[in-house]
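A single protein chain has been omitted; all remaining protein chains appear in their positions.
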Amino acid sequence: MRAHIIGGSVVKVDRHFELGYRDLAYKVTKDCLECSDVDYVIVSSVLPELSAHQLDLGTHIVQWIGKKVPVARVESGESSGLAAVELAASLVASGAYKRVMVVGVEKVTEYPTYTANYFYSLTLDYEYEVLRGVSPPVYAALAMKELIKSGVRRDCFSNWAIRMHENAVSVPHAMLKFKITHESFKDAQVLSDPLTLYDSFAFGDGAAAIVVSSTPDRNGSSVEIVLSKTEVGLPAYARDNISDLTASTKLLKEVTNRFELDLRKVAVELHDSYTTYPIAILRSLGYMDDRCDLDEFEFLNTSGGLKARGHPIGATGIYQAYEVFKVLTDSLGGKRALSEYGLVHSMSGPDNLSRVLVLKR
Amino acid sequence: MRAHIIGGSVVKVDRHFELGYRDLAYKVTKDCLECSDVDYVIVSSVLPELSAHQLDLGTHIVQWIGKKVPVARVESGESSGLAAVELAASLVASGAYKRVMVVGVEKVTEYPTYTANYFYSLTLDYEYEVLRGVSPPVYAALAMKELIKSGVRRDCFSNWAIRMHENAVSVPHAMLKFKITHESFKDAQVLSDPLTLYDSFAFGDGAAAIVVSSTPDRNGSSVEIVLSKTEVGLPAYARDNISDLTASTKLLKEVTNRFELDLRKVAVELHDSYTTYPIAILRSLGYMDDRCDLDEFEFLNTSGGLKARGHPIGATGIYQAYEVFKVLTDSLGGKRALSEYGLVHSMSGPDNLSRVLVLKR
Amino acid sequence: MKLSVPQFWRVKENQYKLIITVCGECGRKTMFKRPVCPHCGSSKVEYVESTGVGVLESFTKVYYKTNSSEDRLPELVGVIRLSEGVRVIGEIVGVREDELREDVKVEAVLRRYLSDDPYGVIYYGIKFKPVLTH
Partner (left out) sequence: MKLSVPQFWRVKENQYKLIITVCGECGRKTMFKRPVCPHCGSSKVEYVESTGVGVLESFTKVYYKTNSSEDRLPELVGVIRLSEGVRVIGEIVGVREDELREDVKVEAVLRRYLSDDPYGVIYYGIKFKPVLTH
């Protein structure tokens, strides 16, 4: 596609009590050199009306940060970020605009955690899931139980979390920059058994910006958006197995085949809201044996993933795109991929809808 | 642009107590022939999280109505609909997709009117306007007072409302299909003096769908999306005059000049949330003398406008686009324009941000 | 968060009963009365009401605290295979959490879902309880 990521910036995922939606958006765009000269803004954000009583956040952001260019806000649950990137890419590929800034921004710490949990649960079907006592960790727990019954060891999921925390230690913008061990899981708070807090993403406020341009950067430090693809899954209750993440698996199989990519080698950010999901996906794709060894994966969630970098819902996809861009063109947490391609994977709920972005150096 | 509106469908704007977001979306797409074969869906909706506790509405809609294609939801306050149409046009113009269905859907009658009023007020700046007692009719009233001070007669605004009700009588999907007179204003409920309920848009649930295609319809019954343009205005409190709708005026001046259009002749749908605004705009553009005669305008808000067709917030822009498409290619309320061009105008709040869409037969 | 009366009223058939959508095209059954088969996209669908009897295939004890669940944690949420062959997710009630086992027979019962605190409407819907077998 005639669309390139030429730059961007991120704010540390954290409890930013002192910064609101507009402050975070201002902070991240001020620090982004390429953001100074854009002709369209897409804001990716999921919770502004629930957590900040604000509709039309896009307009209020451009007025506040002084970018008097067209703006639209995109919300597609947890996959909002990649939806925004796709729309930005089409705006420049169509020839209508030259440089689109995509800003992901989210406040999740405005209210007590149980309220943030409630807001997050509304990504599920309110009428037929939430009202019946189903919340995101319930599906992640039931899927984990299925996988355990089919032979996956509980340790397997812990491996994922341990690796994510390890990765995050050297990533400046990651939220949880400390290591954990298998021991940590022993006393971990249970969310929905057997799923614990250590199997869950970290909730933090955040803002990330990238600039999508119709032309590559002159210095070669840009990546092309080669493909953006989406699949709709079945509601989890309508599947034969809750752990069948068919949309994600189909997408990743398709792009790895088409571009001849090995997930052990390329820069990839997988959507790991709960440890269950990346393990289920890598297993379906044939990357997992019973040992669930992750050592061979060189650039797998270099950021620490949703698990340890954190999951500022509507901003997460923009963080992921920025991170793969950095790993491919510069470095992130001291790592630089030599591979040509990079992948970003995002998922709404338990694979209700999934998106994949293919980036090329 | 290589983007054409080739068809669509609308539901009557009304109190649809028996239909939720998904039901309305299903109803409108079922009745739309061209909607059967699309490869992307954009949902334009402003209130799902506030009025129906639902995030990621786009995904839940495509799962429910059985369209397993990529989806994204757009929210840009009252201008959401035109933002969605612009993004749809860029998706097909970029070559990435062939046929994008844009569905505008809104439920405003889930709660008592004062709650709907509160939700609607959140399109303004919550922190610096809503918390200070400012709501949309306050600005419309203050702007009306300014215009009256500058010489516009109170009757002038009533003229607009009377004409809109007249237009709506013969439009099947309009909400308020009855005539009003200058007498009606005498006992009208005051919202914010001198602004009355008769100066305000009608609040109704609604759903509208259009199909944006990379190729025109074979039978010639399609319109090209020639241009989509956006301007950001100043917050109303920061203007010299609240009635200075500089973004809207600039856009409309630009497109009427560029395409040599006379608003008295072409099919145009103006954003008339309150009677103040279209009068202010037409006055700035030089179309209004002191008599405020609207008789010369042949295809001005043929639908009855937000005033009488109704204003299902996130769906309104799609209704407008559908209506201009119908007036240009077929007929609406028995009227068919012979002009080549048609215009749609949409505004977030009191000209916080405005958009214009130019359609060509 | 206040619930809207019209919203609940609209979906009450699916909350008070276990309606199954049966596809006339692909033959698959899916939970809830819905206009389109989510498996194949066909709108050639018919509806069957479940007897409400089934087997508990799996369950989880939920400690995840949300606004709406504050008072009743831990909750038991399970996957039930109804006798009509279709699966449904629901809360399991009427059993001590340490006594619940997989593969027990369960039946649908009407229980409270949510109430509009503190003076509001109470919404009821289907939950499941183990059937006692002596």
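Per-chain residue numbering starts at 1, and chain names A, B and C are given in the order in which the chains are listed.
By definition in this document, a residue touches a chain if its C-beta (ideal position, glycine included) is under 8 Å from a C-beta of that chain, and two chains touch if they have at least 3 such contacts.
Being a predicted model, the structure only gives us computed values, none of them experimental.
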Wait, the hidden chain, what does it touch out of the ones we have here?
-> A, B
Sole contact to the chain not displayed, among B:D14, B:E146 or B:D217 | B:E146
Could you please point out the subunit A residues that touch the chain left off the display?
-> 17-20, 23, 26, 30, 51-53, 63-68, 109-111
Touch list for subunit B against the chain that is not drawn = 113-115, 117-118, 121, 127-135, 137-138, 141-142, 145-146, 189-195, 234-238, 242
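Here, only the chains that are shown with their structure count from here on.
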Where the CA atoms of subunit B average out and where those of subunit C average out, how many Å apart are those spots?
-> 40
Could you put a whole-Å number on the gap between the CA centroids of subunit A and subunit B?
-> 34
When you check subunit B against every other chain, which residues touch at least two of them?
-> 20, 52-53, 63, 68
Could you check subunit C for residues that touch two or more other chains and list them?
-> 1, 7, 11, 38
